[in-house]
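With one protein chain removed, the remaining protein chains of the complex are shown where they sit.
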Amino acid sequence: MIRIDCPSCGGRDEVEFAYRGDATVVRPAGDAGEEAFHDFVYRRANPRGWHVEWWYHQAGCRQFLKVVRHTMTHEVHAVARAGDRVEVPAAEHTGVPAAEHKGVPAA
Amino acid sequence: MSVSDVVKADHLTPGAYGAVGGDPVRIARVTCDVVQVMARKGRAADVAAALLASHEVVLPGPGAAAEGRGMTALWVQPEGWFVVAPRAGDGVLAGALKASCGDAGSVVDQSHGRSVIRISGSRAAWVLAKSCRVDLHPSVFGPGRVASTQLFHLGVTLRQVDAVPSYDLMVFSTFVTSFIEALCQAAEETGYVVA
Amino acid sequence: MTQMFRMASGGIVDRSRTIGFRFDGRAYQGHPGDTLASALLANGVRLVGRSFKLHRPRGIFAAGAEEPNALAELRTGARREPNTRMTQIELYDGLEAASQNRWPSLRWDLLSLNGLIAPLLSAGFYYKTFMWPASFWEKVYEPLIRRSAGLGRASREADPDRYDTMQAHCDVLVIGGGVAGLAAALVAGASGVRVMLCEQDFVLGAGLIGEDEAWRSAALERLAGMANVTLLARTNVFGAYDANVVGALERVADHVAEPGAFVPRQRYWTIRAGRVVHATGAYERFIAFPDNDRPGVMLAGAAATYVARYGVHPGRRALLFANNDAAYQSLFTMQDAGVTVAGVVDPRADSAAQAAARARGITVWSASQVVGTAGSLALSGARVARIGSAGTDTLVAADVLCVSGGINPAVQLATQSRTAVAWSERLASWVPGAALLPQFSAGAANGVTGLREAAADGARAGAGASGAPADALGLPEDRPSDVTVLPFWEVKGSGKAFVDIQDDVTADDIRLAAREGYKHIEHAKRYTTHTMGTDQGKSGGLVGAAVLAEARGERVQDVGMPTFRPFTSPVTWGAIAGTSIGKHFAPTRLSPLHEWHVKRGAVFMDAGQWVRPAYYPAPVDGDGWDSVLREARAARRGVAVCDVSTLGKIDVQGRDAAVFLDRLYTNTFSNLPVGRARYGLMLREDGIVFDDGTTSRLAEDHFFVTTTTANAGPVMQHMEFYLQTVWPDLDVTLASVTDQWAAMSIAGPKARATIERIIEGLDVSNEAFGFMAVADATVKGCPVRVFRISFSGELAYEIATPAGHAQTVWNAVLEAGEAFKIEPYGVEALGLLRIEKGHVTGAELNGQTTAADVGLEKMFKKRGDFVGKVLSQRPGLTDPSRPRLVGVRPVMRGDQLRAGMHLVESGTTHSLGWMTAVTRAVELEGWIGLAMLRDGVARIGSRMQAASPLHGALVDVEIVSPHFVDPENARVRV
Partner (left out) sequence: MRYSGLRLFAEALRGNSGWKPAWRDVAPQKSYDVIIIGGGGHGLSTAYYLAKEHGITNVAVLEKGPIGLGNTGRNTTIVRSNYLLPQNHFFYEKALSLWEGLEQDLNYNAMVSQRGVINLFHAEGTRNAAVRRGNAMLLDGIDAELLDKEQIRALCPLVDVDNARFPVLGGLMQRRGGTARHDAVAWGFARAADQRGVDIIQNCEVTGIDVEGGVVTGVRTTRGRIGAKKIGLAVAGNTSRLAQMAGLEVPIESHVLQAFVSEGVKPLVDQVITFGAGHFYISQSDKGGLVFGGGLDGWNTYAQRGNLPVVDHVWSAGIAMMPSLSRLRGLRQWGGVMDMSFDGSPIISKTPIGGLYMTAGWCYGGFKATPGSGWCHAWTIAQDAPHKLNEAFRLDRFRTGHLLDERGNGPFPWMQ
């Protein structure tokens, strides 16, 4: 269960939130052209590792939160308000499990 | 869905229901006015000052409620509150708040849009915990605390009223029938009384 | 005589009370505290089941969750519950259970003939045959396979019991109530933090039971006295999820025939824990040897449990086959309890326990192994031979053969929390490595055994988890218990040596898989089905891995194990569903006028979460269509009123409210005068239409936005997204007021005449209150907001009022309209009217259409940015041949149209478009419909065919303008 520590509401379950995807893409200026809007809508780094993403606290304070979450461990490193900057850990998290199916028990 | 399936438990009928012999919870509707107040950009301090002056309330921060003169303010979102007060005439509370805030705040009457249900009794927290994902344990929650969260698949603003404990559950009015049914079903295990 | 294997004393069953139960129809007796398994053993019942594939006779093998064989259909009728482990079923009065997967009876099972062709049924045999002729698979082979596979029979009736859920939080969660778990809970509990302890068994104490009862009861008493500690017995933690959240299943009322009134049968707990202590113990593993599945072969620890906990002799004469000293304790326990001991077979040359056994007068065959078993439906003896001595073996008489190949710490939950495991040479098993989450493993789960050591380890974990000191805890009495093993997995010989007893997987199957290239542990698992049964390989998983390792010429630790996934024990489906079933599966949303609709006898329909009146039958109506047409006719000819409270409504305020709406909608709102409404169109950023609705300007800085019923939530979220993340500088506030305002649409030539009679304080004449005007007024003293907007295409007004006044205002409208024979109309007539008018709704705006597709391209403003503007100009979205909105009429007016018909050129089957919505019309004769059609505009005036091959329908149609009625939009302005 992903638990998100909402800066206003405190730690809450993922069910209270609506996911809204990659928070690093920025809507271009209206006259930036098709290529820029294509990238805004369709181009994603989709990292295996830390991901900065939007979560909308739908059942709580109705705020879009910027969440730094790891896409292997699901660990939440930071939660910030929409306008705030977030730190993204540099290295891969040490908790990345051994690659799947090495034959040793790992979830 | 056919007609007959839509039960109108909306009118909580007085009586005792569910398991007997235990310590039943009490469930009741609370009649009140609800007004949503949101500060305009950069005007939160003005709204706070205005409401302090007009209603003697110190607008609360996240997760809290504060009592003012004849009203309670519940924090619901950054720079946004619900003001709850005993029912007065249409638009009276909203009008007073708007008069007080002026252009510093948006004031939206929700008196008809939100319904409040009170559940009370020593096992009220247990009944709520069947669905409430927010920790209501006395060590982390208590009278005067507020949480907007989800209960029985519905958005709810929950306020602990006293140490009994009693909780006021504010839900969207069009869902209140469905909500009451689910709440009552959850309370059958402890038994519940509608006064 | 009953219970001839019950000891006169010993164990913790309550001999003062007797319980009657039935197994396969026969009556037996047991005591409170028994499981079905212990009670059956007490009655000398050995044969309890048949295996999955070969239908071999099977007996009770374990004493807990790892049981592979003893599965029963528990209870009868709607409460029948297949595959229930007899070792975990608490005995209750009147219990009924039946053996399964056998026909006609357990003793005489026809499919045991499968044993004769066992070599044919080798691992994966079905992948190599049953391919000819191809059509035989569904008709012959698969039905046969399906019927012989599966275990028990499920009930086909709805479950009469109720289930509940519980959301919990704690600082420290202790999983497992053995000595380690109890010690951890005691230490953590003493520190004052919130502690929960979950134990799957109905008795806490595990290894302490019957061993150190004094310590156990003292511990339980102390824990019960701690207000900050919650003890949950009968509660299996079934899975560990992210962030120290676990799922657990409490069996609240499974130990009674039927749950009491309002008592849930089971409760599903979601527990959010600060720190977790895994004190889940260990599962003893067996050794694979020929015919190691004979009823009477049993795990050594289980045999001792039956003695020490249940006071039952699992047999008269016990033989132990073990490679570790700890297992000898089990035998000693049995011997002390009066079981005759036939001896010990131990592959090790010597050990302390061997000496101890000899000292007790027990024969020890050291450096020896069991090479086979004797008996048919029950064990009569085991064949014992010295390792390396070919051919010569001794038949040792025994009716219970206790087996121990060592222990496997229960690391399932730890590994689900991403804890890596490490290989322990001492245990020849996996033990948990360093935890990544705030978790601690303790006791046997951590590879630490012996009551004393395990308690100390538990105390250490409890201290780590709570920050309290561990030393205050007194430790229990102990007997020597060294689980150091000689790694020993399999005895090769003739006969089937099972590595997965339930699924009939043998060591040979594993070797065959390896030979065929399925060498990876996960391939071998899937090819043979090893560890895929209901016990998930708790006691045999590692044995199979070891056989595979040998076949691969590698070490066991290099082969690994199949991934441990939830569930640690199978989980009742209904419990997870909890109360979110039936009508509570999704909440229901009702209009403030709902009760009126009910009283009026409306026929309802679902619209997302809403329940809305479809139409209102009247005595004169022959069928539903009569009602719909009558209602629509009233709107076209006189006046009719519709409850439109379901429309989404959003209050938008702020200095920048107009700018904000300009950026969200394709058209402009900043030039909308106060007191006017405007229809708006909203796109997604990819250029596809998102939603539409009217927006009114109530003040310079105050707008009232309406959305479609279905999109109310998504539009609100869309607005918040852009406001908070894209244009955070705008001064705008948003509030959902859908529930605050009820709304009704009064439509028809007599609409004004109707509302004139009730509107107070507002001149609604055409001159004073023209098309798209908005103003506040009152009706019967209730505040209302009047909008002159029309969806039907008729002169119409929408009146919104705070929900609590809806009934008053609605009644007033009906009363005022009485003179004009006003009719209430439902969603069906609403649909009819909008189709006649050519208005689009969700059927057309289905997330695939552009504004141009539905003829709304003119709604794009020329200047300025708005969401979706840029990408809506991509070639694929501006392609003129895209399907466009058109109207459709049958050439023979009486022909029926259907939504979902496709449009084809006459005589062809190539779809050029489809019908989005159809209706019988009131302004025109017969059926009409809207369609999305390729080159649609160009085709207006032409003939095509509408086809519904699903219904065998083909109709000649003409393509017409989608605006069937009043295309000039004159009526709304009169």
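So that you can tell them apart, the chains are marked A, B and C in the order they are listed, and the count of residues begins at 1 in each.
By definition in this document, contacts are C-beta pairs under 8 Å (C-beta built on N, C-alpha and C of every residue); 3 or more make two chains touch, one makes a residue touch a chain.
All values derive from a computational prediction rather than experimental measurement.
Visitor: Using the document's definition of touch, tell me which of C:R222, C:K492, C:K583 or C:K780 contacts the absent chain.
Guide: In the full complex, the listed residue that touches the missing chain is C:K583.
Visitor: Specify the residue from the set C:P68, C:G247 or C:P890 that touches the hidden chain.
Guide: Among C:P68, C:G247 or C:P890, only C:G247 touches the chain that is not shown.
Visitor: Just to verify: which one of C:A8, C:L950 or C:A970 makes contact with the chain not shown?
Guide: C:L950
Visitor: Using the touch definition up top, pick the residue from C:L120, C:A359, C:V620 or C:A970 that touches the left-out chain.
Guide: Counting the whole complex, the residue in contact with the absent chain is C:L120.
Visitor: Go through chain A and note every residue touching the omitted chain.
Guide: Chain A touches the chain not shown through residues 1-2, 13-15, 19, 21-22, 34, 38, 41-46, 48, 51, 53, 69, 71-74, 99-102, 107.
Visitor: When the complex is taken as a whole, what residues of chain C touch the one chain not shown?
Guide: That gives, for chain C, the contact residues 52, 78-83, 117, 119-120, 122, 125-132, 134, 137-138, 142-143, 145-147, 149-159, 161, 163, 239, 241-242, 245, 247, 270, 416, 508, 512, 515-520, 522-523, 526-527, 529, 532-534, 536, 563, 565-567, 570-574, 576-578, 580-586, 588, 605-607, 684-688, 690, 842-843, 846-848, 871, 874-878, 898-902, 904, 909-911, 914-917, 947-951.
Rule of thumb we're sticking to: only the chains that are shown with their structure count from here on.
Visitor: Using Cα averages as centroids, what's the distance between chain B and chain C in whole Å?
Guide: 31
Visitor: Rounded to a whole Å, what is the gap between the Cα centroids of chain A and chain C?
Guide: Roughly 25 Å separates the two chain centres.
Visitor: Residues touching two or more other chains, restricted to chain B: which are they?
Guide: Where chain B meets two or more other chains at a single residue, that happens at 133.
Visitor: Using the touch definition from the top, which residues of chain C touch two or more other chains?
Guide: 270, 272
Visitor: Can you name the residues of chain C that touch chain B in the complex?
Guide: The contact residues of chain C facing chain B are 164-169, 194, 261-264, 270, 272, 579-580, 583-584, 586-592, 594-595, 598, 601-606, 610-611, 645, 651, 653-656, 701, 729-733, 735-742, 782-783, 802-805.
Visitor: What does chain A use to touch chain C in their complex?
Guide: Touching chain C from chain A are residues 1-3, 13, 18, 20, 23, 27, 29-34, 36-38, 40-41, 54, 56, 58, 62-64, 73-76, 82-83, 94-95, 97-98, 100-107.
Visitor: For the complex, which residues does chain C have touching chain A?
Guide: On the chain C side, the touching residues are 240-243, 245, 270, 272, 411, 415-418, 420-421, 430, 436, 520-522, 558-561, 563-565, 685-686, 717, 720-721, 724-726, 728, 864-866, 869-871, 873-874.
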